[in-house]
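Taking it in order: structure first as structure tokens, then the write-up.
Removed: one protein chain of the complex. Kept in place: all other protein chains.
Moving on to chain A:
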């Protein structure tokens, strides 16, 4: 059992390292873009609201594999110069995950009593100030658990990149089968690898929930 891992250590190490990088980069980008989209969806400007709604409805309902395929193959057909596979995969994951982050942010904003933003507007704050100073800091507490679920889903979704010549952890089984290694043991090790990656996320969630606990 251990030899499967130790004999092929560089393969596992490089695969998971790429998974971690894919996850971190698309995670940060998704949080930023998703929050901006969430702000669009609650903004007083109809055009922005419409854009946010359209984006979420299209991207949330498109299978992730299809988003990958559009970027990797569709873009090539349209003669669009794409960056290397890593960044194209980051693009696909970010475009997709942002839609989910957007909805989590919007649901969090909706948990805040309207009186809070009314009071902020009455003081003379701009929409941006109302959102960033009064609403989002309070909404953050409510969105930590669902946001963590979205991030964990993103971590696992990175394995789809394996199908598009990005050699992350999801591509390990194919390489191992070429080497004639035991498939079941390989899959077990990959599962354990993902569990280990998720542990820090769980602790991050606990820490964030404690930090934002109401006085």
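The definition used in the following text is that contacts are C-beta pairs under 8 Å (C-beta built on N, C-alpha and C of every residue); 3 or more make two chains touch, one makes a residue touch a chain; residues count from 1.
Criterion: contacts and distances are computed from a predicted model.
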Seminar exercise, completed: By UniProt, of "Amino acid ABC transporter ATP-binding protein (PAAT family)", "Probable tRNA sulfurtransferase", "Rod shape-determining protein MreD" or "3-oxoacyl-[acyl-carrier-protein] reductase", the chain left out is "Amino acid ABC transporter ATP-binding protein (PAAT family)"
Seminar exercise, completed: Full-complex touch with the removed chain, picking from A:10, A:44 or A:200, is A:44
Exercise. Considering the whole complex, which of A:78, A:122 or A:195 touches the chain not shown?
Worked result: A:122
Exercise. Can you list where chain A touches the absent chain?
Worked result: 44, 113, 115-116, 118-126, 129, 133-134, 137-138, 214-215
